[in-house]
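Have a look at this one before I ask anything.
As you look at this complex, bear in mind that one protein chain is not there, while each of the others sits in place.
When the chains are written out, they are named A and B in that same order, and each has its own residue count from 1.
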Amino acid sequence: MPHTSEVMLHVNGTPHRLTLDNRTTVLDALREHLRLTGPKKGCDHGQCGACTVLLDGRRANSCLSLAVAHSGARITTVEGLPRGTDGLHPLQQAFLDRDGFQCGYCTPGQICSALGVIAEAAGGHPSHVTAADGPPPGEPVPLTADEIRERMSGNICRCAAYPHIVEAIEDVAGAAVTS
Amino acid sequence: MTTSRERALGADTVRIEGPAKVTGTALYAAEHTPDGCLYAWVVPATVARGRIVSIDTAAALAEPGAVAVLTHENAPRIEEPDDPILGALRDDRVPHRGWIVAVAVAETPEAARATADAVRVTYATEDHDVVLTTDHPGLYAPETANGGYPGSRERGDFDAAYAAAPLTVDVTYSMDPMHNHPMEPHAAVARWHDGRLTVHDSSQGSAVVRETLAALFAMDPAHVTVISEHVGGGFGSKGTPRPQPVLAALAARYVGRPVKLALHRSQLPALVGHRPSTIQRVRLGAGPDGVIRALAHEVITYTSTIKEFVEQAATPARTMYTSPHSRTTHRVVALDVPSPSWMRAPGEASGMYALESAMDELALVAGVDPVQLRVRNEPSHEPDSGRAYSSRHLVECLREGARRFGWRDRDPRPGVRARGRFLLGSGVAAASYPVVITPSTAEARAAADGGFLVRVNATDIGTGARTVLAQIAADALHAPLDRVRIEIGDSDLPRAPLAGGSWGTGSWGWSVDKACRALRSRIEAAGGTVPAEGLSASADTTDDVQAGTEFARHAYGAHFVEVQVDRDTGEIRVRRMLGVFAAGRILNPRTARSQFIGGMTMGLGMALMEGATIDPVAGDFPERDLASYHVPAHADVRSVEAYWIEEEDPHLNPMGSKGIGEIGIVGTAAAIGNAVRHATGVRLREVPMRPDRLLPHLG
Partner (left out) sequence: MRSFTYERATDPAQAVALLGHHPSARFLGGGTNLVDLMKLGVETPGHLVDIARLPLDRVEESADGGLLIGATVRNSDLAADPAVRTRFPVLSQALLAGASGQLRNSATTGGNLLQRTRCPYFQDITKPCNKRRPGSGCPAREGAHRDLAVLGHSESCVATHPSDMAVALAALGADVLLLGPDGERTVPLTGFHRLPGDAPEKDTVLLPGELVTGVRLPASAAGLPSAYRKARDRASYAFALASAAVVLDVRDGVVRDVRLAFGGLAHKPWRATTAEAALRGGPATAAAFGHAVETELAAARPLRDNGFKVPMARNLAVRLLTELADPDASALDHTDPRRGDR
């Protein structure tokens, strides 16, 4: 059997057929083969979150995902977020407005993770800090600051823009709730 | 020419490169992939001390995709580096575990790593010594400590004054080694072309990297270009040239193709410096009113066998408080460990942890409120030098912080605030960081269309330097900010110092201001019109900076912290952190606030979770990933507030600014430790204050 495989990745809406080493992760496929530099390599072991992308609609560490095992997957990176007329997704704009980053290296992962957080909370997924007497199973979980902090904890920011990232996500999650 | 009287400085300006960063299009070093680029992976030594006997690369070179394995036997010769940490592949010596003994080069990242994994190295091992002890026979007193400070200072008669003091505190604090761990691991992409070398490097200062590469490869620096356009943090670890640009260039020369070398996270602890552990004895002798009469701060630390780096932890005590009789010393021992180096606020972060904890202990002994104790010990002149302060607003920071935090209502008794299984407490500590300014050059150009281009080899490692420098330029040019374009992060630009020591903005900004003022004069001399070919002006602040100052110059701050301690587990969580800073003029409140908060949060990490160990048997740091070396995560950081007081200081630079990148971390760990003492009655004298250290003391 071969040590390489034909892999089909649907990245930001565009299908890419690649012949990849079976060892190639989704992260390296994106960065080194498709030259998408949004997903970052921070730790290469799922311990920092800089590589976070949406994999079939859910946030995942692309560094621990083998491309061959995700052939056929739909992948959304920070480059592929739907953008408004000003050229930015509301979360990207909120990160700018709130100064939710400094060096910027963790930022694409933070933004993709935040998208996942908003969807997960809306889908009724609880977190470690969701109160037992909170919304019943299946009901949306309001994204309080504590909820955001806990749910975003898989995304390390060494510059520690954390308070501003929380504010940025609150801006967007709050707008999503009121709209 | 369009003129603007609207001041850009002081405005809450969004980062210029922000859109590129939030869309993923800002390119960091490893994201440059020239045509034909190969991938490199380093092979770390697996012994703590010894010599390489042989390296078998046959299996490695048989890996599919393998191109080359560079070792000390086949690597192109380079000159002897000034910094010994860059000496890998020059000889067979292994000075510490993790030292690079080979570099594998292959067609793909996967193949490069597999090739490196297949290299077999045989060592002649020697006994190693990696354990710091207070009675280590190798301890010696260094001439100088990091930053060029004298290793030892004596003033007055400490011993007599201490012996005579009515109140005394004699306490010893220690801290574990800490790692910088910026989010972007160190990486370089090197390309040789037409006798020139171009390197994209993850560096805090590409000028020094360029000069280093030129020296090592015996080249004219003009033929070397180093680019660090976007840098994913550094916190000191990218301040000096690191092995990756050297080895990438070496490998690229060897294989005749561009080479990308990204260090892996697990390789950083041994290769990019760290804050060494310190054992710090602080003795304070005071009058009944808590006013210090005698102060001794004696620091023991380690360095590596190849390089003397002395964490200057005793230096803050020379400038901080009234101390008529003072002794501040360092002793260091060279161990078979990776070379320590700069980590955010070297000396200040470590030394002020001990000094500010000891001040809290003195406050308890004296029965004086810890804020008041610091006010009472405010010196009129810098004790060590006798110089006047250019500005010093520590007392104002303490008072403003106390007001905002609600300090007045604090019950000083320890261990009395229980909320269920939690104990609450609050603490305070002061911060200071020296103002350093370094010569810089810059160039400003005006185009006929009214646009300006400012060129300076500054580096933006996340500080907002690019944005602030554009603001400085706009004001000096009397131009609107959007007409100013700025180029930084490239060694072909006018030479400028690295981003470090909190001197970046003050140093680069001075040259930018000077160049832009000169350009404005030229435009005015030309009748206010820029000719079609444009106008330009250059500036060099060497003379301005070397004129020196008669003043002692420092930024100051005060931290107020509230913690909760879980009595069941000893887990400490910070509920609230509030810092007030006096750092000259704040040039961009948005980016300044982010830096203060970032520093405070790294201080939280230092206090509660950041600590490596050195394995006495293996000789390395067992905690080499982010699952075992913990840095603060989102959930650790609840309420963090940073404020500043308006400070006018005419003795700094044209902008009136002090550095702000490091002071946020200074004192934070002490404030947290002091709060833990208030919460529990337990004084921990060791950071990080992890549950294993606190729980045994909880009843």
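Keep in mind that, in the parts below, a residue touches a chain if its C-beta (ideal position, glycine included) is under 8 Å from a C-beta of that chain, and two chains touch if they have at least 3 such contacts.
Values in this document were obtained by computation on a predicted structure and should not be read as measured data.
Novice: Determine which one of B:Leu261, B:Ala473 or B:Leu608 touches the chain that has been left out.
Specialist: Within the whole complex, the residue contacting the unshown chain is B:Leu608.
Novice: Given that one chain is not shown, which residue among B:Pro177, B:Gly290 or B:Pro632 touches it?
Specialist: With B:Pro177, B:Gly290 or B:Pro632 as choices, the missing chain is touched by B:Pro632.
Novice: Have a look at B:Asp159, B:Glu378, B:Glu396 or B:Asp566 and name the one touching the chain we're not showing.
Specialist: With B:Asp159, B:Glu378, B:Glu396 or B:Asp566 as choices, the missing chain is touched by B:Asp566.
Novice: So that we can see where the missing chain sits, which residues of chain A does it touch?
Specialist: 1-3, 5, 21-23, 25, 44-46, 49, 52, 55, 58-61, 64-66, 68-69, 113, 116-117, 120, 123-132, 137-138, 144, 146, 149-155
Novice: Going by the touch rule given at the top, which residues of chain B touch the chain that is not shown?
Specialist: 46, 64, 110, 113-114, 117, 419-422, 424, 564, 566-571, 573, 608-609, 613, 615-618, 622-624, 627-628, 630, 632-636, 690-692, 695-696
In this section, only the chains that are shown with their structure count from here on.
Novice: Between chain A and chain B, what is the separation of their C-alpha centroids in Å?
Specialist: Distance between chain centres: 29 Å.
Novice: Show me the residue ranges of chain B that touch chain A in the complex, using the header's touch definition.
Specialist: Those in contact with chain A are residues 14-15, 17-28, 30-31, 33, 64, 108-111, 114, 181-185, 230-233, 235, 262, 264-265, 461-464, 590-591, 593-595, 597-598, 600-602, 625-627, 631-635, 637-640.
Novice: Sort out for me which residues of chain A touch chain B in the complex.
Specialist: 3, 21, 23-24, 28, 31-32, 35-45, 47-48, 50, 77-79, 87-88, 92-93, 95-97, 99, 101-108, 111, 145-146, 148-150, 152-166
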